[in-house]
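I am attaching a structure below and will ask some questions about it afterwards.
With one protein chain withheld, the remaining protein chains of the complex are depicted in position.
Here the chain labels run A, B and C in written order, and each chain numbers its own residues starting at 1.
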Amino acid sequence: MNILAIGDVVGSVGCRFLREKLPPLKKLKAVNLVIANGENSADGNGLTPSSVRYLLDSGVDALTSGNHSFRRKESYDTYDECEQLLRPANFPAGAPGRGYFVYDMGRTQVGILNLMGTVYMDPLDNPFFTADALLNDTPKITVVDFHAEATGEKRSMGYYLDGRVSALWGTHTHVQTADECVLPKGTGYISDLGMTGTVESVLGVQPELTIHKMKTQMPVRFDLVQDGPCKMDCCLFEIDDATGRCRSAERLELR
Amino acid sequence: MNILAIGDVVGSVGCRFLREKLPPLKKLKAVNLVIANGENSADGNGLTPSSVRYLLDSGVDALTSGNHSFRRKESYDTYDECEQLLRPANFPAGAPGRGYFVYDMGRTQVGILNLMGTVYMDPLDNPFFTADALLNDTPKITVVDFHAEATGEKRSMGYYLDGRVSALWGTHTHVQTADECVLPKGTGYISDLGMTGTVESVLGVQPELTIHKMKTQMPVRFDLVQDGPCKMDCCLFEIDDATGRCRSAERLELR
Amino acid sequence: MNILAIGDVVGSVGCRFLREKLPPLKKLKAVNLVIANGENSADGNGLTPSSVRYLLDSGVDALTSGNHSFRRKESYDTYDECEQLLRPANFPAGAPGRGYFVYDMGRTQVGILNLMGTVYMDPLDNPFFTADALLNDTPKITVVDFHAEATGEKRSMGYYLDGRVSALWGTHTHVQTADECVLPKGTGYISDLGMTGTVESVLGVQPELTIHKMKTQMPVRFDLVQDGPCKMDCCLFEIDDATGRCRSAERLELR
Partner (left out) sequence: MNILAIGDVVGSVGCRFLREKLPPLKKLKAVNLVIANGENSADGNGLTPSSVRYLLDSGVDALTSGNHSFRRKESYDTYDECEQLLRPANFPAGAPGRGYFVYDMGRTQVGILNLMGTVYMDPLDNPFFTADALLNDTPKITVVDFHAEATGEKRSMGYYLDGRVSALWGTHTHVQTADECVLPKGTGYISDLGMTGTVESVLGVQPELTIHKMKTQMPVRFDLVQDGPCKMDCCLFEIDDATGRCRSAERLELR
């Protein structure tokens, strides 16, 4: 089975680009399942019922999220109602929605787990223990989106779950890393998928705005770059259906 | 001119691997100048007079550093005495050594600037203003090692200095990013070079130790992985001598 | 001379309480100069032209601020136009307004300096160096509001400026500390003045909201407590006019 994981889709400009590029890529690479991080899919950050709908209608099978999961109140019901939309499982009990979901593909089931790091981020529950709690009765093929900042935490989680999940990818930094690999015990891994949106930007945002913020420490509204070339950062994991092990991890940057 | 920038060299195992791989790479790619980040070149972190000497004797022309610059007291004199060894220029006035240096290659001079980020890091001087102060009377070819954590800060600095320096690379996360490019105004750029050391590790450290730290929050000594395959993460910037603009940025991971 | 320093005035409820209590206190204690931190004087945080006007009309002579200085765009002109309103002096160059001001009392001048810490706060310029730069040609009587989080940074600044200023008080935590004193070289000191606003609150905010935030890590709007008993936390520094030294620091909590 070929699972395509897509980095944070940023704004409507990123959503439109995904809709354009995903269908041919699925054909080209015989993709069976598509998972994208949608935490920034709404213009102005977070996600909305309509950005979720748009991405699912564009060929994405499941959506994960992260520290911007709950930025928009209008999305809370969607977390509860739409089981293909996940938020990090290690949010405190009582958060809308869920962080783990089994995608039923008929012949096969695929477990999808969304976790968030705690280094330089919010003090959620310890993701290592949350992983232990949720990964004991999972389908043979199970994958993880670990939304985290620090490379040390991401690679630690990779080794921690190596051999226990089919693939684990990082999201959140919006910059793709080049350390894709299959870890020693068979888990496909990449520290960060990157982002889907405009190329000439700072994580999707207009560079002059982020520079202004850092030079002045004043409040700045982070408007997105609206035109110019786009890219879709992603990684394709080829999974052995019989064993659940990853055969290869192919990093992609679609322009 | 071809400038090779090498990611954080970790421990004696990383130093030895660099000594083995650098000479042939220099020949292969006609490298004119080699700059490596040496902040973790000593076993047990930081750098020492002997790890500095070892790297310079291995074909490295200049060394930069970062948040671990001053971890070892025995290195302070080396910062003062060895002008090829830099520490971030935005340390408060009075720190040992310097953060900017002009490497004299005879026919050509190359300015080398070392800066450190302040997002999720120590509160050094604002690196954007330090860059402004130091980059007004520099050689046509000037390059920057921006030692920083957050991708937003790194890419902001890239755009900020685009057209003002020949190349800017990030270091510190020990994971190579795949966003190497030439920015619109001619500056070669990559968010992080990665590291030089053992492949199956968490930034050089034994994964079971970093996992133990994150699962227990107890103090843990971070011993390095001592054997297994190594890699040297680096990026080659081809600079136009006449204009100082970057023609191409080639990301490399030498095994 | 008796200088009264008043802790962060929170919301219109805090402003009204100050207007009620300040005039009699000034008479009671023969106060010559009143300085209050106004960074939260507007409902919904930050300050506005009208909250500034209200406080100055209530008997406050000068206002300092902090990390919420620039929360409201409508206040930027006020920083430029009203010299009795300060923001931390170690904001990067170019910020609206100023961080140091000499209050002219006719016979006497009083220097007022506003600084902000960088531990657990924004990476402003190093406040120790900013203090050095601004405190070399100041009136005999000069006082400092150091808006900071960490007690270590606050007490360090206290000792650093001991003997160089007449008084230094901390603000920002909204909880009054009990370490008021005259430091060995004559500077009046307290780590935090506390706040002016509702007593049964979490820094002015409704406790159920801050608890909800910490239990859920979801976005929460921090509405203020609007009724119930109020207090005005402050500290009275008695300064020797001839030497500028502090004779006594009297901590007060007015109900």
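Just so it is clear, a contact is a pair of C-beta atoms (placed from the backbone, for glycine too) under 8 Å apart; a residue touches a chain by one contact, two chains touch by 3 or more.
Bear in mind the structure is a predicted one, so any value in this text is a computation, not a measurement.
Student: Taking the whole complex into account, name the chains on display that the unshown chain touches.
Tutor: Result for the missing chain's touching partners among shown chains: A, B, C.
Student: I'm checking contacts with the chain that's been left out. Which of C:112, C:203 or C:246 qualifies?
Tutor: Of the listed residues, the one touching the omitted chain is C:203.
Student: Please pick, from A:23, A:44, A:92 or A:184, the residue that touches the omitted chain in the full complex.
Tutor: A:92
Student: Can you name the residues of chain B that touch the chain not displayed here?
Tutor: Looking at chain B, the ones touching the missing chain are residues 70-71, 91-92, 94-95, 122-124, 215-219.
Student: Using the document's contact rule, name the residues of chain C that touch the chain not shown here.
Tutor: Residues 120, 126, 128-129, 149-156, 159-160, 173-179, 184, 191-192, 194, 200-203, 205, 207-208, 210-211, 214-215, 251, 253 of chain C touch the chain absent from view.
Student: In terms of residues, what is the contact footprint of the unshown chain on chain A?
Tutor: Residues touching the hidden chain, for chain A, are 92-93, 118-119, 123-126, 129.
Everything that follows uses one rule, which is that only the chains that are shown with their structure count from here on.
Student: Tell me the shape of the graph of touching chains, choosing from line, ring, star, complete and other.
Tutor: Looks like everything touches everything, fully connected.
Student: What whole-Å value do you get for the distance between chain B and chain C if each is reduced to the mean of its CA atoms?
Tutor: Going by mean C-alpha positions, chain B sits 42 Å from chain C.
Student: Return the residues of chain B touching two or more other chains; collapse runs of consecutive numbers into ranges.
Tutor: Residues 119, 126, 129 of chain B touch two or more partner chains.
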